[in-house]
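In this view, the complex is presented without one of its protein chains, the others remaining in place.
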């Protein structure tokens, strides 16, 4: 049994990770930590785990952790994470980090978008971007995985085949996405107060969303050239899911049948990516680690639709998928 | 034109009052106030009023108010309101107060449920409970109206005919109610954070809700005897409305037809109360000042269903209805 | 008082029209019609009008209509409407038609997208497209108004200033929109069954939505040249509203400040269009006839956000706005 610690277990991705691991046959939760104010019996923090998980959530003790776990899912916030990850690695654990701290390879870009100095550039250099469909081989041998952002996961899977095959103009990509509200995290705020958010939908992060450079970096790796992406997120009145609608300009003529063949071939061996012949709905993948994609041509442009669950394929499920790869387990364990 | 000031205009009942009064042909908004932190252009506080209302929301200035308004809708919170109402009255305005401060005639009961000393018992004594269907005559001549709580409005209208006619056991009443989330007010909290409240429903205020003594007081006035009510509120994942399901034990035999006649007669002249022959839905009255009631007999008990919009008939709409009565206007003005 | 008939009053736009007209001080409802299966007391069809409207909904009788009304809001479906509009005009009424039958001036385009022969091309030729912000002068003298589609209303208002000033590439426009579920109409279907639609969001009408040629026609009139629009609608789990995110390529350099000045000037005298400095939310305009727009520049492209209520500014409210113009009333009557 793989022994798993969750560092920063008191947030939504912590809860989702606990839920997935409770049903994983080859891994067991051994240690849950949070800041002192959010510690306690797991059922006091998350009533849904009453009777299902007996671990307390306790303040992180690195010595204790070293003897208790083989891998840490590090669910700490951006900027905080890079203060802890070096210690988790030194304690001998493999680390799957949910924050952005190890995703952006270009330090100045990180420092611009996150407005903080990067304090762990050594580990940053060897971190692997944990999108298994694109980087499975590197993940196998890594000890530090940068678990991707939710929007980049959905958007990149939607256009990776196009970029890899060099089929589209690299400055033509527009990612229009709508996420569920769990993406905002668990801290109450006016925008996400129920009577404000309910029956609502709006754009945010206009021109400034931090997932934009992350998309551009990985898209650039796929294409082998610099890629410009206009990413526009919106948030809607539902708990889970991201619907990404990605517009791009093909270099030459391409038809929908050809697109479907291309995507089908590209993702043929992927257990979690499904190519559809119709528009996928957020609810088709809610609560699962799947990504449904529908690529098509409209009026001379390519439009690629993808849906994922932002907390599963966009966070905790993908982390467990990465963990399964890291430890040589069947990749779908706990995620069926 | 009646000139209306809203004191405490920056909350949900303030916004609903502004909205109603913008469409009122015989009243005009002249003054909006709030605590300094919530002042500003009305459109900065409530984007929905952009281009519709040019008044600023400003700190209360009693001298200014005196010259500007004939009536104040006082939307301040419980306990705060009684600090301001005497000054509003002294400034020569009629006052319709949304708080509980002038509803409970029994000072010790108020002080127990609200955990504060009552500081304006003089005005309390002459305040009129502003439920027009039961107290219209007293309202006409009042200068201080205690606008009823949302739950008491729905529950009392559902059983007033039974109490007035002495048809039920006075210790048998159970009020089971579900309110929409706007009842929680505009301050963000964990329970009402969208990802927590969405897809959710739960009971609260078990045995302790402050609307219980309010219901009992008015029910007692109707019955002419002391009444015990077991009131159990719940909150659901919708913006507006209260569905009250009121169970009571008839003293003798009574049939559904007889009940319907009784209710029909009791509310015959009431513009805002509609007696239904089937279960009313919250959405039938959302956004309106109406109360739909369906009284019926089940297995020897009487079950009375009522629905209202908690922000309209349960707050701002009822306040405007009271205002119309106070000033001798057609009672439905602005509320059709 | 303007006497108003609603033809096809039993659907959502019928109900919304009734609601608006009940609060209109210079118009009165005099006649409501529907197909026989949907006739009855208005409160049996729409419980929310119980006690508020005493008209029955009855089968259309043209002779009766002629003596009863000055104007008809014709809420019949596409293809059905053109069978009735000529008779309504012959009966001497002005007609505001909600269907697409009189919107598309190019008959072959209509016949392609609606898969039916157009049977009233004479009236089509003289119908005026009822978007007051763009065609107010023509509306004043019309007797047949083609009330615009909901998506075209939101999208066209978002980019009209750009088109009018010739600032953007005419083949670069992408309209990505999310509508609330009331847009689907009142007939139950599997996709809109609550347990399917709730917590969901998906794209539809890919490359085929009938509002695409409507947008292109009016955009072309604005630009004075043929315009290509890639329109991609989505539907989300909320009742009302459309959020349109419109991407376009400027011909030259343009800044956000310049854009805001341009939009501010273009819509300066418009009561229902508000230019924002931040992203508008669907809930800012729900239940109102307003359109909030935020134009900005992102990474070399122009992104224009607009929100409307699909049933009000996108249907019944705009119809009443047109009616007010037709009859020389204050344009905002009933819509404040």
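Think of it as A, B and C in the order they're written, each chain with its own count starting at 1.
Quick note on the criterion: a residue touches a chain if its C-beta (ideal position, glycine included) is under 8 Å from a C-beta of that chain, and two chains touch if they have at least 3 such contacts.
The model shown is predicted, which means the values in this text are computed figures rather than measured ones.
Enquirer: Please pick, from A:51, A:108 or A:252, the residue that touches the omitted chain in the full complex.
Expert: Answering carefully, the residue with contact to the hidden chain is A:51.
Enquirer: Out of B:42, B:178 or B:335, which touches the unshown chain?
Expert: Final answer for the missing-chain contact: B:178.
Enquirer: Mind pulling the chain B residues that touch the left-out chain?
Expert: Considering the whole complex, chain B reaches the absent chain at 174, 176, 178, 180, 196, 198-204, 206-207, 228, 230, 232, 234, 236-241, 243, 245, 247, 279-283, 286, 296-299, 301, 303, 305, 307.
Enquirer: List the chain A residues touching the unshown chain?
Expert: Interface residues of chain A facing the absent chain: 22-23, 25, 47-48, 50-52, 199, 271-272, 274, 276, 280-281, 283-288, 290, 292, 336.
Enquirer: To test your reading of the contact rule: which positions on chain C touch the chain that is missing from view?
Expert: 12, 180-182, 184, 186-190, 192-199, 237-239
To be clear about the criterion, only the chains that are shown with their structure count from here on.
Enquirer: Report the most central chain, judged by the distance from each chain's C-alpha mean to the global C-alpha mean.
Expert: C
Enquirer: Would you kindly say which chain has the C-alpha centre located farthest from the C-alpha centre of chain C?
Expert: Computed centres place A farthest from chain C.
Enquirer: Give, as an integer number of Å, the spacing between the C-alpha centres of chain C and chain A.
Expert: Chain centroid spacing, chain A to chain C, equals 39 Å.
Enquirer: Taking each chain's centre as the mean of its CA atoms, how far is chain B from chain C in angstrom?
Expert: 36
Enquirer: Counting only residues that touch at least 2 other chains, which ones in chain A make the list?
Expert: Residues 180, 196, 198-199, 237-239 of chain A touch two or more partner chains.
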